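One structure is given below, represented as structure tokens, and several questions about it will come after.
With one protein chain withheld, the remaining protein chains of the complex are depicted in position.
Letters A and B name the chains as they come in the text, with residue numbers starting at 1 for each one.
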Amino acid sequence: MKSVGSSDRILEVRGLSKSFGNKQHLLAYLRGKKRSVLNAVTDVSFWIRRGETLGLVGESGCGKSTLGKCLMRLHEPTAGRIFFQDQDILAFSKNEQQQLYTQMQMIFQDPYSSLNPRMSVFRMLAEAMKVHAICRSKKEMNNRVEELMEKVGLAPRLKHQLPYAFSGGQRQRISIARALSVNPDFIVADEPTSALDVSIQAQILNLLIQLQDEMNLTYLFISHDLSVVRYISHRIAVMYLGQIVELADADTLFSTPLHPYAKALLAAVPLPDPQSKSSTEAIAGDLPHPGDNITGCRFHSRCDAALDICAHADPDMYLPASGHAVRCFLYK
Amino acid sequence: MLGVLLAAALFCPYLTAFDPLKVELDQVLQPPGRGHLMGTDNFGRDILTRVLYGARVDLKIGFLCVLFPFIIGTIAGCISGYFGGFVDTLIMRTVDVVYAFPFYVIIIAIVGLLGTETRNIYIAITVVAWVTFARIVRGEVLVCKQSEYVLAARALGYAKSRIIFRHVLPNVITPAIVFSMSDIVLTILAITSLSFLGLGIQPPTPEWGLMVAEGRMFIIDAWWISLFPGLAIVFTGITFTLLADGIDDLLRPGA
Partner (left out) sequence: MICSAPAPKLIKQMSIILDIQGLSTVFESKNGPVKAVDDVSITLFRGEQFGLVGESGSGKSATCRSIIQLIPSPPGKIVSGSILFEGHDLLKMSRREIRAFRGAEISMIFQDPMTSLNPVMSIGYQVAESLREHKKISRRNAREEALRLLRLVGVYDPEKRFSDYPHNFSGGMRQRVLIAMALALKPKILLADEPTTALDVTIQDQILKLIASLQKEFDISVILVSHDLGVIAQTCHRIAVMYAGQIVEVGHTIPVFNKPLHPYTQALMQSIPQGVRRTHTISAIKGAPPYLAKPPEGCRFHPRCSYVQDACRNSTYALREIENGHFTACINEGFIQR
């Protein structure tokens, strides 16, 4: 494994929060309706080193997708700071943000809706280069498009085809090529393999790793699939209801998970080994509705190790071991 | 079929030897036969000629009266759908107001107010017809806005105008185009109805609706005066409906 040499942090997030439904229509206010605020992301902090992959894992409604989109300014964070290469990107002007898009890019989950059905591969890749004035001549642009396609494993002769002619796996490759067309240093990958068959998923994961090694890319890899996240990540953050509840090295997380939710999550994953012992008790209950007001630790209603304090106070992130953070009173 | 219509409209001066407007009193009320394939009307004008010239009039009006609403409605729908918020509310409430009035009432009111020149007919119909396009396009834009490729375009830092015109518009315009084909039919019918009522095209310009109206008095003896323009209207209607179906298939990207 290529060692993550320099410890410079390419991305640092502090106290990031995002809620929806903060603004209220005049009419609703007059009718006395209460505001229903959805706290998708609450007080999230983490950093990623250059060349590293941070896996972000959690079930539906935990806010991982929203977090990814906040980093890309597709949603505006309600609170917190984001530092990219030591610069506060939330304070950027329009021009600076424009420039930032050549350094931070994103790939999406659904290969069938992440490509414009009426644009050929060539046009899609060329457009990004045109908008950001990356190439100087038509010839250079053409060469670069072909180069990108080869890099992601697509035959360059297909460059004028429309998306419908490609399979799911190939479309994801096009998505990756599009993200790479602006030469980014950092990529947010939002469930890029969740909609693909198992055998194709393996191809795409290997491609992403290869590209990371070749181009020294940094990834934030978002997924609900623990095995995939373990395979591709150096460190992993587990999210539950908008907060990071545990953050550790991939190996450490899998061998000694500390947070009760992380433990339950790991135990719930069915292993493709019929002789392995699976836990006897499934975790009880359902996720609380994200719009509900919860006092205390968000997990306490389903936690079998809950203490008295858990119902009243919200735990901070504690560091029981170096590089291993847990948001749980058990480790205070 | 479209070819026939277009040919009629474009080439009609060469197809007939008759002047559609000239009155020939000695040829009055001739039944269809030699020399006058569709007969003549009460002024002695050859019906066939008038039908062919009428094609010009009707097609031109039909086309223009769909084109302007199409452009205005599509732009309004795009803006409304993409930006949402206050702009959206404003545009959509305007649409609702227009919808509240019966179609013909507004048109008759406007034409009545401004006079019956052809230009006013364009204005009247445009004012009323853009709303349907706006609604159709807005609906499509709302869906398209959520697609991941639009998100990707935003993530690539594209300007809003680029996103709207290059990414959203091509993908929302198909239903509008399909509707515009059938709208041509509706518009032509509207024109013919207006002319029938005396509020549209004025005589002596040949226009199918007008011709049908003029033939009303003679329908028992000289049935051909109303019949042939009527058939022309039906023929045009079928042509454009079929065209609408075909276009839908054509514009779908891919297999």
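Points to keep in mind about this one:
To be clear about the criterion, contacts are C-beta pairs under 8 Å (C-beta built on N, C-alpha and C of every residue); 3 or more make two chains touch, one makes a residue touch a chain.
Since this is a predicted model, take the numbers as computed values, not measurements.
Every visible chain touched by the undisplayed chain in the complete complex is listed here: A. When the whole complex is considered, the residue among A:V228, A:L258 or A:C310 that touches the unshown chain is A:V228. Listed residues A:V37, A:C135, A:L158 or A:L287: the one in touch with the omitted chain is A:L287.
Listed for subunit A, the residues touching the missing chain in the whole complex are 1, 59-60, 167, 169, 197-203, 205-206, 209, 224, 226-228, 230-232, 250-251, 254, 264-265, 267-275, 278, 282-284, 286-287.
Everything below uses one rule, namely that only the chains that are shown with their structure count from here on.
With centres set at the average Cα position, the gap from subunit A to subunit B is 51 Å. The touching residues of subunit A, when paired with subunit B in their complex, are 69, 72, 74, 97-98, 100-102, 105-106, 108-110, 113-119, 127-128, 131-132, 162, 164-165, 175, 178, 182. Those residues of subunit B whose C-beta lies close enough to touch subunit A in the complex are 147-149, 151-159, 162, 166-167, 170-171, 253-255.
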